[in-house]
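All protein chains but one are shown at their positions in the complex.
Letters A and B name the chains as they come in the text, with residue numbers starting at 1 for each one.
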Amino acid sequence: MRRSADVVVIGAGAVGAAVAWFATRAGLTVQVLERGQIAGGTSSACEGNLLVSDKEAGPELDLALYSHDVWTGELDEYAGLWEFERKGGLVVAASSTGAEGLRALAVRQRAAGIEVTDVPADRIADYEPYLTDGLAAAAHYPQDCQAQPMLVTAHLLRMAREAGAGVSTGTTVTGLLRDGDRVVGVRTDRGDLTAGAVVNAAGTWAGEVAALAGVRVPVMPRRGFVLVTEPLPPTVFHKVYAGEYVASTQSSEEGLQTSTVIESTAAGTILVGSSRERVGFDRTVSLPALREIAAKALTLYPSLKDTSVMRSYLGFRPYCPDHLPVIGHDPRAPGLWHAAGHEGAGIGLSVGTGKLLAQALSGVAPDLELTPFAPERFGDQVLRETPA
Amino acid sequence: MNDPIAMTLDGRTLTARPGQSVGAALTDAGVRSWRTTRGGQPRGLFCGIGVCFDCLITVDGRPGQRACLVPARAGLVLETAPASPSPDPGHQRRDDRDD
Partner (left out) sequence: MTEPRPTDPARPDPGAPAALSQLDGPPAGRRHSALPAHRSGEAREVDDRWLRAERSGGVYDVAVVGAGPAGLSAAVTAAEQGLRVALVDAGAQPGGQFWRHPDEGAAWPDEGRGQHGWRRFTRLRDRLGRLIGGGRVEAFAERQVWFVEERAAVWHLHLTTTHAAVETPAPRLVRATSLVLCPGGYDRQLPVPGWDLPGVMTAGGVQALLKAHRSVAGRRAVVAGTGPFLLPVAEGLAAAGAEVLAVCEANSVTGWGRSPLGAVSVPGKGLEALEYAGALLRHRVPFRQRTALTRVHGEGSVTGATLSRLDRTGRVRPDVPPQRVEVDLVAFGWGFTPSLELVSAVGATTRVDVDESLVAWVDPNQRTDVPRVYAAGEVTGVGGAVLAAGEGELAGLTLALDHGVPVAGSRIEALQRGVRRHRRFAAAMHRAHPVPQRWAEWLTDETMLCRCEEVTVGAVAEVRDVLGAGDARTAKMLARPGMGRCQGRVCGFATAKLTACGRSLETTDLAPLAKRPFTAPVSLGELATTGEGED
C-alpha cells in the first residue's frame, strides 16, 4: 500500500474503479482502499444496466449519454473483457393509457437526444416472440446496453494497477487526516496515507465516509431483489421492462414497489426484477417482494410459469433524495471529493463519472458541467450523526 | 404389482422394476448419459440423490427433471435433452449476480 498518493479512492466498486482508472491514466498517482473485497457491495448485487431509456431529460440523462459515449468510444477496445453488449431495451405498456404515456415519453426523450423507435402492438412479437399477447404498445431503445459489473470493476482496477495504481482490499478507512479544514489524507486500520485528494466512492455507504469529514451526504439504501432462473434456451432477447418502471425509479416511496424488468444472460439464466424498498440495510429475504416480482413477470411472460428459480439476490441502491448522484469537490471539506449515490444506474454512469472526476482532479474543466451533482446542494450544515 | 414398468426413452422402450427411479432404470439399461451441457459434454447420474442436477431429463414434456428422483411410472415419456443453444461462444455474457 502506498503511504502517499495524489488521489486516494475509498471504495473498490464500479465507480471507484472507474475513478482509479481515469485518474491513473491522467497521470495521477492513485491508491484505492476497500474495506471488503473488490465489487463487494452494490456492484456485485445489481444487473449491469447501461440504460438511457429509463431517463427523462435532465442532468442524469446528460451523464448517461456522456457515459454511453465513453463505453462505446475509448473503452470499446475493452468491451469483450466485461461482456459489453448492445442488446437494446424494449419497454412495454399493457393498457392504452400506458401506451399514451410511453409515446409521450418517447417524444420528450427524442428531443433530448435518445434514439427510440415506437413499436406498435402487432410488431412486438418481432422483438420478443414469447411476450404475452395483448400488450398495447412498446418502444425500442437501441442505445440500452449491458455489461458484467464485477468484470467491469475487476478489469478497470487491474488496468489501473498495471498503470501504477495501488489497490488494497481488506483495508478500512477509520478517519480522515486534516490540516485545518482541509482533508489531507486518510487514517486506516493499516496505517495513515497522505493524499492530495480523497475521493469518496463508497456507494451506499458514502454517507459514513462523508461523516468522517463531518459533512452530510444523504446517500440512503434502497433495497432491491432479483430472481435468477435456471438456464433456458433463448427466450428473452432484449432488456424488457414495463413502462411503470420509469415512474418507480423516480419515486421516493418507502414501501415495497415492484415493476417488471426481465432479461436473459449468456449463461442462459433469466434475471427477473425489480423491487424497491426503503428498509435500511435489512438483509432479510422478503418473500412478499419475491412473490410480487414473480407474479408480475408472469403477466408479461406467462410461459415461464414452470421455469425454476435457482436463487435470488439483493442489493442496496445508493439513493439520494433528488435521485441524482453526488459528484465533485466538497467545498465544506476542501480536499474531499465525492463520486457516489448513483442509485440504480451506477454501473452505466460509472465510467462517465470516473472520466469527469479525473478531469476535475487534474485541474481540467470537465466535459460536462458537474454543478447539478454538487455535494453541497443538500445544504452546508455539518452533521455529527451518521446517515441511516 | 411387481411386473416391470414400461416407459419410453426417445421413443424406445425402457423398463424399470417397481419402485425404481428413472435414473436407476436408465442405469440398468446401460444408458450412462442423457444430457449434453452447454459446453457439449455428456452427463448422466453423478450424485444420485438430487443434489447435483447433472442427471436432468425431460419427463412427459417437462424439461429439467432430476432422473435420480423421478419414480418410474408406466407410460412415462422420457426424452434426452439436446444441448441448450448457446449464444455466440466468442461473446459469452454471463452476467447474473449473487450476493
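Simple rule for what comes next: contacts are C-beta pairs under 8 Å (C-beta built on N, C-alpha and C of every residue); 3 or more make two chains touch, one makes a residue touch a chain.
Remember, it's a predicted structure, so these values are computed and weren't measured experimentally.
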item: Residue touching the undisplayed chain, where the options are A:33, A:102 or A:150; value: A:150
item: Which residue of A:176, A:290 or A:349 touches the chain not shown here; value: A:290
item: Full-complex contact with the absent chain, from A:1, A:256 or A:309; value: A:309
item: Contact set of subunit B toward the excluded chain (per top definition); value: 1-2, 17-21, 23-24, 27-28, 32-33, 37-39, 41-54, 56, 59-60, 62, 64-66, 68-71, 76, 94, 96-98
item: Absent-chain interface as seen on subunit A, which is shown; value: 37-40, 44, 150-151, 154-155, 157-158, 161, 167, 169-170, 227, 229-231, 267, 272, 285, 287, 290-291, 294-295, 297-298, 304-313
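To be clear about the criterion, only the chains that are shown with their structure count from here on.
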item: Between subunit A and subunit B, centroid-to-centroid distance (C-alpha), Å; value: 40
item: Residue numbers on subunit B that touch subunit A, as the complex places them; value: 38, 62, 64, 84-87, 91-99
item: Parts of subunit A lying in touch with subunit B, wherever the complex brings them together; value: 44-48, 80, 83, 85, 146-150, 226, 228, 230-234, 265-269, 271, 306, 308, 311, 313-315
